[in-house]
Each structure stands twice: as structure tokens, then as C-alpha cells.
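To start, the structure under review is shown below, and the notes come after it.
Take a look at chain A:
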Amino acid sequence: MEQLLFEYPDRKPIDRRAHAGVVGSGDLEVLLEPSPDGALHVRVRTSVDGYGQVWKNVIDRFATRFEGAATIEINDFGATPGTVMLRLEQAAERIRA
Partner candidate 1 sequence: MTAEPTSRGRVWFEIFAQGGTVVPSGAASVLVADAPLPDAPLPDAPLPDAPLPDAPLPDAPLTGTTARVLAVVPDPHNPFPRARGGEVGLLEGWTLARHVRAAIDADTADETEPPGPRRPLLAIVDVTSQAYGRREEMLGIHLACAAAADAYAAARLAGHPVIALLVGKAMSGAFLAHGYQANRILALDAPGVVVHAMGPEAAARVTRRTVDDLHRLVEANLPMAYDIRSYRKLGFLHALLDGIDADAPTPAQVSRVRSAVAQAIDDARRGPRDLSNRLASPEAMHARAASLEVRRRLAEQWDER
Partner candidate 2 sequence: MTARERARAVLDEGSFRELLGPFDRLESPWLPRQGIVPQSDDGVVIARGTFDGDRAVVAAIESAFQGGSMGEVSATKIACALDLARRDCNAGNTVRPILFLESGGVRLQEANLGLGAIAEIHAALVALRRLTPVVGVIAGPVGCFGGMSLAAALCTTLIVTREARLGMNGPEVIEQEAGITELDAADRRLVWSLIGGAQRHATGFADVLVDDHLPDVGRALREAFARGTPPRHRSADVDRYLARLHDLARTADGDAVASLTPDDLRAAWPREHTDDR
């Protein structure tokens, strides 16, 4: 298991939280909730070690689309980058809905 942390400053406040996904094979869960300090924080726990750069690319890309000041926790069980993005988008969609 590996832990990764990402941070993106100067985001817009949000007031809702959302959950998506399960920690099943090839899948992940995302917990997204308001962050108190105006930044976007992403903490990843993944079962597959050594993919830090891949994660950074996915999260960077998500951060360009999502402007909220959120704390996001990801519990990953070997999801592909496509699935990661899908779950992040689902959670983001739920706080907009």
C-alpha cells in the first residue's frame, strides 16, 4: 500500500460532500468534502505501489476541471486512470447536483 498527497491552492468554497465507488478489484472509492483552508487536498491510498507519476497526471487533470476547495480521499484497489477519473467526476457531479 502506498500513500500519495497532492495539493492545489486558491480554490472556490464548496458546501456539500459526496461519496462514490467501492474498494473492489479494479475500482476505488472517493470521499469528497469541503476543505476549510481554500485549497484542494487529495490523499490517495493505493494497493499498487510505484505509480506516483500516473496518479499525479490524473489528479492534475481533474484539478483543471474541478475548482472546488475540497478534501478528497481516495481508497484505490488497482483502478485504471480512466476509472479513477470516472469516480472523481461522479463525486464532483453529486456536489453540483
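With respect to how the candidates were assembled, all candidates are chains of the complex that A comes from, given by their letters.
In this section, a residue touches a chain if its C-beta (ideal position, glycine included) is under 8 Å from a C-beta of that chain, and two chains touch if they have at least 3 such contacts; residues count from 1.
Not measured: the values here are computed from a predicted model.
Colleague: Touching chain A in this complex is which of 1 or 2?
Modeller: That would be candidate 2, which touches chain A.
Colleague: Would you mind writing out the residues of chain A in touch with candidate 2 in their complex?
Modeller: Residues 1, 17, 19, 22-25, 27, 29, 31, 33, 45-47, 73, 75-77.
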